[in-house]
Each structure stands twice: as structure tokens, then as C-alpha cells.
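In this view, the complex is presented without one of its protein chains, the others remaining in place.
Just so it is clear, A and B label the chains in written order, and each chain counts residues from 1 on its own.
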Amino acid sequence: MDYNTFFFLIEFFGTIAFALSGALHAMEKKLDPFGVIIIAFVTSIGGGTLRDMLIGNTPVTWLQNGTMSITILCAAIGAFFLRKYLRMLSKTLFLFDSLGLGLFTVIGFEKGMQLNLSPGICIALGTITGCFGGVTRDVLLNNVPLIFHKEIYASACIIGGVAYYLMMLLGVNDLINTTIVIGIIVFIRVVAVRFKLRLPNFY
Amino acid sequence: MDYNTFFFLIEFFGTIAFALSGALHAMEKKLDPFGVIIIAFVTSIGGGTLRDMLIGNTPVTWLQNGTMSITILCAAIGAFFLRKYLRMLSKTLFLFDSLGLGLFTVIGFEKGMQLNLSPGICIALGTITGCFGGVTRDVLLNNVPLIFHKEIYASACIIGGVAYYLMMLLGVNDLINTTIVIGIIVFIRVVAVRFKLRLPNFY
Partner (left out) sequence: MDYNTFFFLIEFFGTIAFALSGALHAMEKKLDPFGVIIIAFVTSIGGGTLRDMLIGNTPVTWLQNGTMSITILCAAIGAFFLRKYLRMLSKTLFLFDSLGLGLFTVIGFEKGMQLNLSPGICIALGTITGCFGGVTRDVLLNNVPLIFHKEIYASACIIGGVAYYLMMLLGVNDLINTTIVIGIIVFIRVVAVRFKLRLPNFY
């Protein structure tokens, strides 16, 4: 398996995991099938869409490539019919979600770099790419976004972004760098959820 | 009456109907007059604005044409003073809203076609143009968007979009095609509301 296939597969499964996560949240709120599809869609493409609109990369990515939309559509429909079984797969879903989060963060960072934006801004773009889909999902479902008060999620993207930047400065090969950063983000997520870590809130 | 006048009138009354729908929702939540105007505005131009930002058609349409803003402003002010009478006009408003929904869907589809986007994506753009204004209205008013759990609304846009594409393949004249698609969407909406149809939700 070569590198391109490797990253394609991570993005593919990451997209599906984000879509399933959206669909599951939507079904908890008893939305109709169309609502479930839309929330799945928004969760998957929300981050990349905001990033593309912010940097002026239009038409935004998902408009240029129908494959992604079809993947999400199938994932949402699948989630709908298999909802009873998805709960048993929650660990697998969590793993894909974390893998996708890692890759999306790197993609966002890279897009910023291509425009010669400053490193801090690139880290912000990576974090937006990884997290904004979930934020939009929560806003549409009328919840305060999860990432603002639960577990360590966006912080993992930020740490991953910083690590990516440092390794880039050290001249680490892009593919190796990406793999390591995805590993870091998955690791942080696993540890955070396993030990129920949150950011301290001092109130 | 020639075709251009015909479509201008539909867009004109569609915009007004969307603005009135926004204003009525805002008044139900007891917003102040400024809030009523903003919600009217967002409901009317929200769908086209998101579409334009997604495809990079900037400055977005409503910025380029003050007429639309003035129309919406007058509609919102009118809604405010005539709110007692609007309820008696609910059937007329519903008709305009459905006509507008149909036309906005076609406009969104066409904008996608002009950029050579794939048919499925064009249908998505049509649906976004028709529906996103109402979604933003509901988010700003702190409701779960209506279209996610009530009646058949976005589904009508999708069916209309598919029909438009099929007739386009068959070489049907644009104007006739548009008229038929608007008819289909109005028909679906009327039937859905008359018989209280919803998408099944299986919970």
C-alpha cells in the first residue's frame, strides 16, 4: 500500500466517521431522514467549507468533487438503517473520527502554508478544518457546541498543528510528519476519553 | 406578459413571501423592530448568500443590487404594521413562498451548471438556495430548523432539482423547464401541507 492510498483511505474513513457521528446526533434529536442526511453532511464538510470560504478557495472543495457527497450520503443512509448496530461499533467509530480529525487538521494547516500565511494562522486553519463541522452540527441541533465544554478535542488539533509546524521546521518529510501528527492527535483523544480528561475550568 | 416579466414577478413575490415569513417568525418571538427586519432579511437572502459564498460569486448578489434590500425592508416594515391581517392571508403567503422556493431552487441549480459542477452538486446548490434562509432564521431564533423535522420542504427542492436536470437532458427549453419545476415544487408543497405529509422517521 503506497502513501497516497494510505491517506486516501484515512480521509475516506474519516469522512464516513464524521458523517456517522452527525447522523447519530441527528437521530438522537429525532430528526426526519432528510434532517439526518443534512446534519451528516454538515458535520463532514463543515470544517473544510468554512476554511475554503475564509481563504477564498472557491468553489469550495466538496462542490468540485461529487465523490465526497456520495460517500456522505451513503454513510447517512447506512447510519439510518443500521442505527441499532452502530452503538456496538462505537470504539471503531471513535478511532475513525480521531484519524479523520488528525488528517483534516493537517490538510487545513497545509492549505494555509500554500498561501504563505503565518504559522499561528495555519494552526488555526487546521483546527477550524477539524472542528467546525462538529460545531455547526451542534448549533443546528440547538446545543452549545460540545467542544466548548467537553473533553479535549480542539486542543488536540492545536497541539497537532504545533507539532506539525515544528517538524516542518526540522525538515521532516511531509508524509512522515502527517503520519506522526495523526498519531499524536489520536493518542491525545484516546487518553482524554479513556481518563475522562477535560480542560480545567476553575469555576 | 413576456417571460422575463413573469420570472421577475415570481422572484419579486417570492422574496417578499420569504421576508414576511421571517418577519412573522421574529414577531412570534417578540423581537424588537430591528430584529424583525434582520430576520426578514436573513430569511430572504440567506440561501442565495451561502450559495454565492460557496461558489465564490462575490460580492454576493444582494450586495450588487439595492432593489432587493429595499423590497425586503418594505416587506418587513409592512409585516410589522399589518401583522394582524397577515394571518388572514396565510394561504396567499404560502403560495408565494412555494413559488419562491421553486424559482430559487432553479436559480441555484443554474449557477452550479454555469460553473460546470456535477448534476448532484447543482441539485445541492439549488436546495441550499431554496432552504438555507429558513435554516438561518431558525438558528438565529434559537429553534431547531423546521425543515429538519416538519413537513416536506427540502425534499421538494431535491425532487424539483432532479426533474430540472432530467428535462435539461431531454433538451427542454429553459423557460418551460423552470415553469414546470416551479409547478412541481408548488404541487408537492401543497399536497404535503394539505395532507400533513412528513417524511417517515421510524423512531
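Quick note on the criterion: a contact is a pair of C-beta atoms (placed from the backbone, for glycine too) under 8 Å apart; a residue touches a chain by one contact, two chains touch by 3 or more.
The structure displayed is predicted, hence computed values, not measured ones.
Enquirer: Check the options A:T67, A:S90 or A:N143 and report the residue that touches the missing chain.
Expert: The one listed residue touching the chain not shown is A:N143.
Enquirer: Using the touch definition from the top, which of B:L24, B:L103, B:I121 or B:L140 touches the missing chain?
Expert: Of the listed residues, the one touching the omitted chain is B:L140.
Enquirer: In terms of residues, what is the contact footprint of the unshown chain on chain B?
Expert: 26-27, 29-35, 38-39, 49, 53, 56, 58-60, 62-64, 66, 69-70, 80, 139-142
Enquirer: For chain A, which positions touch the chain that isn't shown here?
Expert: Touch set of chain A with respect to the missing chain: 53-56, 112, 115, 117-118, 120-121, 124-125, 135, 139, 142-145, 147-150, 154-155, 198-203.
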